[in-house]
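Complex shown without one protein chain; remaining protein chains in place.
Each chain gets a letter, A, B and C, in the order it is written, and its residues are counted from 1.
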Amino acid sequence: WDEPIIFELSDPGSRGILIAPPEDDVKAAAEGELLPAALKRLKLPALPEIAQPQVLRHFLRLSQETMGQDINIDIGLGTCTMKYSPKINEQFVRNPKLTEMHPLQDPASAQGILKLMYDFEQLIKEISGMDAFSFQPAGGGAGIYSNAAILKKYFEERGEAEQRTQVITTILSHPLDSAAPATCGFEVITLMPDECGYPSLESLKAVLSEKTAGIFITNPEDTGVFNPIIKQFIDEVHKVGGLCICDMADYNGMLGIIRPREMGADMCHFNLHKSFSSPHGCMGPACAAQGVTAELAKYLPIPRVTFDGKTYGLDYGEEHSVGKIRQFHGVVAAVVRAYAWVMSLGADGLKTVAETAILNNNYMMKRLIEEVRGISIPWSEVECHRLEQVRYSWEQLYRDTGVCSDDINRRMQDFGFQRFFPSHHPLIVAEPYTPEPTESYSKADIDEYVEALKHISNEAYENPEVVKTAPHRGSISNVPNNTIENPEDLCVTWRVYKRKNNLA
Amino acid sequence: WDEPIIFELSDPGSRGILIAPPEDDVKAAAEGELLPAALKRLKLPALPEIAQPQVLRHFLRLSQETMGQDINIDIGLGTCTMKYSPKINEQFVRNPKLTEMHPLQDPASAQGILKLMYDFEQLIKEISGMDAFSFQPAGGGAGIYSNAAILKKYFEERGEAEQRTQVITTILSHPLDSAAPATCGFEVITLMPDECGYPSLESLKAVLSEKTAGIFITNPEDTGVFNPIIKQFIDEVHKVGGLCICDMADYNGMLGIIRPREMGADMCHFNLHKSFSSPHGCMGPACAAQGVTAELAKYLPIPRVTFDGKTYGLDYGEEHSVGKIRQFHGVVAAVVRAYAWVMSLGADGLKTVAETAILNNNYMMKRLIEEVRGISIPWSEVECHRLEQVRYSWEQLYRDTGVCSDDINRRMQDFGFQRFFPSHHPLIVAEPYTPEPTESYSKADIDEYVEALKHISNEAYENPEVVKTAPHRGSISNVPNNTIENPEDLCVTWRVYKRKNNLA
Amino acid sequence: MAIQYPYIPNSNTDIKQEMLDSLGIKSVEEIYSFIPQELRLDRPLALPAPMLAESDLKRHVDGILAANRTCGESISFLGAGCYDHYVPAICDEINGRSEFLTAYSGDTYVDHGKNQAFFEFTSLMGELLDMDCVSFPTYDGASSASTAIMMSRRINGRKQYIIPRNISHELDMQITSYCVNMEKVYVGYRADGQLDLEELKGKLCEDTACVFIQNPTFFGNLEEQGQQIADLAHAAGAQFAVYADPSSLGVIKPPAHYGADIVCGDIQPIGMHMSYGSGMGGYLATHVKAEYVLNYPHHLYGIFENDKGERGYFRSLPERTSYYRRAEGVEFLGTCVGLWAITAAVYLSVMGPKGMEELGENILYKSNYAKKKIAAIPGVKLLFQPSVSFKEFVINFDDSGKSVDEINTVLRERYDIFGGLDLSKKYGLGQSALYCVTEKTSQAQIDKLCTALKTILAE
Partner (left out) sequence: MAIQYPYIPNSNTDIKQEMLDSLGIKSVEEIYSFIPQELRLDRPLALPAPMLAESDLKRHVDGILAANRTCGESISFLGAGCYDHYVPAICDEINGRSEFLTAYSGDTYVDHGKNQAFFEFTSLMGELLDMDCVSFPTYDGASSASTAIMMSRRINGRKQYIIPRNISHELDMQITSYCVNMEKVYVGYRADGQLDLEELKGKLCEDTACVFIQNPTFFGNLEEQGQQIADLAHAAGAQFAVYADPSSLGVIKPPAHYGADIVCGDIQPIGMHMSYGSGMGGYLATHVKAEYVLNYPHHLYGIFENDKGERGYFRSLPERTSYYRRAEGVEFLGTCVGLWAITAAVYLSVMGPKGMEELGENILYKSNYAKKKIAAIPGVKLLFQPSVSFKEFVINFDDSGKSVDEINTVLRERYDIFGGLDLSKKYGLGQSALYCVTEKTSQAQIDKLCTALKTILAE
């Protein structure tokens, strides 16, 4: 489709939907103007005016130009855990019994959803080993932030807030394990990996002190490398009085195998829109289930769901809580989906998820390394243990052919695949590539995906131009010059674009 | 997408969904085998075995390779009345309050749907002027057949069944106005058009006799030509004792303007999946609302919905009825949609539908004739009145360039349009082309469509090969040799295809 | 100002004017002024005031439908041709896709995906039925049954069709409506519900076009003499047509295995919601022989391959059809149930062989359990014993002195249970009712029914 911008479809005067006028009595009750002149909008907003079929067609076409997990073998987006979101769960969240619920209804009229939230808390407590959960954070970042907020509050209540100002993380933990504590006011110390792909215990010890508030750590790291001495890490942090916050966003390879409790975590978060199958929705709405130990439970955001053996309720007690991280109860729809997903699988099913994710990844890793020219795995010299994902490098291919990771990425689309995720910043691995073949893909899917990479690698060696100029079969072709120097050149609205281009 | 046949995705052993085993007590109640050996299926059906994400992906991809009205400017499919099917109406038919209704429930538990069916009958009675309706026929053909069945029954009850064996239709009426009465056992006489595009009164008179059971006539005819002397036609048929059955399938240009009652119809049918906006659903499910005069009401299929001023009921009286045309109550979902659609528009809105359909068509007709080389309109010599659609001819273009209507049709896809409908058989108009720009299209849509035709016409004159070898941007390219000579070469199942091609 | 209708872009006042101007006219009425006044309505339609706002419309329609009491809210034992099977979410997802929902008659190129889905439907049904030729589905099972019978006539030129007395009355009526100019001959059944073979022998003659049976029969029991019936029919030179429930075919022999020539039935059980009967769709299958193939009225979607190895799908042998040959075509062919074909394809793909087997087993166990438990209730008799039944069975209440109507009313009003279909009027079985259980019916629901019946019959 060569679909115009929605404003270009406007026919002044057309209507996409009509609004009922107020009832006659309601209208009659008005005396004079309802708005003082000072408040009245003088000119209607310049929204487009389009009849309904044309609006529908426009957005349907845009949807077809979008590569959701449902429609492609979405192995490329590593660290994102692109897995199947069962369609039955969408029926649940689209049920008016959920959609028409106001978050401030009296709990007496919300017993269904409160029960479900309460029950899911019991499930995820067992899955994680943690003692209490909040589902209020509406995304992974918010989950980390909420943990940082508890960390702060915890030391405030202990009178150590002034002292414990430092947070430690690793460079290959998710960037938000650094950014969210920083936003919360902590000073962040970042550890670098050694030759195994994770920091040494010594490097950790070197930065621990009475200033240490805690450590925020992703394990496996962003690279898929699992830090096997995580427990020692955590023990060391505990020794200096700090808390340990485990980022379990990418938990898919560990369900039923490894729990934050056994690692020694004081806090953690799980992204329900990743391992627990709530769909990603073009980047949200999402939910981070924030789990803490019993000692820290009182600090969780309010309200918390309660159960007295008969009735479900809400506790709005503010005394110790960090307060609000998101309005109301968070993205409850994600909790509904995650609940349904866990209930559909049970203990054996969850472990099968993890083991299959690990198997898929290791199978693919073997094929890629053995069959695709120019690819390699950093930190695999000693031994190469990976769970559910791997960060590869196209450095060799780039040196050999001049084709870089980004070129390959654009070329993947021509084979009907979503782009791949290269790496978070900073780019420690050169020409990075981080796929994650979750349990939702069949062996045939993985094989098809590997074949495409082989094909592209061969192209790079034989006919690099075709890769460099990709995509060739996408909605648009290569768009160069996509960066701006001057922030005031930013053009994120049609009105600005029109002005710059002298359009009507 | 280059999507394999579903069987090719099979991984033996995989499951797409699991079925609950019977409860333990239920299982325990069984003694020995539940099925005698003679009844037992010995080998499971060779259905594919595929996990759910892969099944979903497969059919989603097939959906993207399908050009629904929602997604394109579907002007081409004339006589089909491709119009907008409002999305709100889909919410109604997907409401469990409808989907979970069994058709044989006691009326006491079905008052909602019965009221809606009853109320819609009142609406369409006024829209048509007819006195009674059945919504049982599940498609236009079934509606015509049901009318033929009443025609037969009517004469049977009058003792004239042996005598009145002939049905008259016109060659440019819908083929089923001929086929359905024939299936019902009538001898069909077909009138040919004169130079105005419809048969002369004389040609009708010449075939009328005491053998005449009735006339089945579409007006406007399949070509968009409106027969202005329809009333005289009907009067003549009535004079010899025959009944008149008007095919109102394509009623879109007449809503609020012309009614079968004023034409003098004894019976008629409306396709709710055309003018009344129920979606076409890849050819059904559909509904023909069958309308008759008071005299014929007792012959309608059973059951009929009744209302005693308080309660809605069902009358299963078989005495005069033609019985069953479809099981239960027909496609009630189409009635729900049509009801909602009519209620959303009202009298003014319906007339606006018709007038806009006429305006759109006449606007497009003017542009095509004036701007597109090689196109013409048969029967336009005397005067060219068309309501909501037109049958054009590409004969001139074909003579000039060798590019035929079918070539142009394939080429339309390259511009993002659904194919066009050429003509029903027999092809009286050479190189026919019958578009119908219903009220759902904007002027911009029509202009875009006309521009494409202009472009293709120019191509035909300048570079005919590109048109002849189309499509170039479709899911597949031109597939020659698609006809079979020997019926036993028919290959409508994968099992036969595999056998023929020696696949595993 | 005139209303600018959201569904009608060119109701836009300015644009309408622009278009009128380009045509050089002042009103649309000028375009149709050639139509005689006597044909034209001289007043506005007398319709209720419209609900122009979508929110009003929604409130209104939802309000009407709210008066329904559904099988999901109550406990239902209704079947009789329309069944409350579980519909996998993925079926609703696919048939709700805008592209499929609003496509129509586009062919090979533009609607490649739709056509492939159709081909997959016929292919999947071919496996389920173990037959090579399956057509695009028609309106409902009764339609396909009618065609099966008329197809027989076209094949052998004979006029009579033999149907059993344990056929659905509604199905019978519809066959009668369609099979005009043919003669219906009934054949009886024995106390155990099996066809009376002796009577059949007596009725078969050289004018028998076909023998038609339902299996399971309308009364739910399985016909065990399929092969004998086939042999008798074939010996008489007649076709043998079987109406089979696709939901049974994961465990029960497909008719082709006991000699059926033509197989038909309804696809509603495999993926379609009941929707007050909206979900019906008829399938028809035969072997690939000319006499059958050329006698289908329906579209036949054939597969072809071009030299690039791309596969495409075409309507094959269209010259048969009424679209090509009008009155001379094979019956008539209209818009049927394409969306249900796609949905059934999704259903069969997601169920697979094991799913169909488990479905069948589940239902067999449930009917067995329900029958046993109900048979133990005083005042109740199970008919057609000891035949095995699938999904449905007949309970007779004659000994209780109560009518089915009375019982069902109490069940509904007091227990929120929809009792089985009342058979007391048309079938000569006294006060009998046809009860249905599916995989959705739980043991608890069956138990609840039994408790209720026990109480009611003891009153």
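To be clear about the criterion, a residue touches a chain if its C-beta (ideal position, glycine included) is under 8 Å from a C-beta of that chain, and two chains touch if they have at least 3 such contacts.
In this text the structure is predicted, and so the values were computed from the model without any measurement.
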Which displayed chains the hidden chain touches across the whole complex: A, B, C
Among A:Tyr339, A:Trp379, A:Tyr433 or A:Tyr449, residue touching the chain not depicted: A:Tyr339
Absent-chain interface as seen on chain B, which is shown: 11-20, 50-54, 56, 60, 86-88, 90-91
On chain C, residues whose C-beta touches the chain left out of the figure: 6, 54-55, 58, 86, 88-89, 93, 98, 350, 439-440
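As a convention for this text, only the chains that are shown with their structure count from here on.
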Distance from the mean Cα position of chain C to that of chain B, given in whole angstrom: 19
Centre distance in Å when chain A and chain B are each reduced to the mean of their C-alpha atoms: 47
For chain A, residues that touch 2 or more chains besides their own: 11, 14, 51-54, 56, 60, 86-87
Contacts with two or more other chains, residues of chain C listed in rising order: 3, 5, 7-9, 12, 15, 52, 54, 88, 90, 92-93, 98
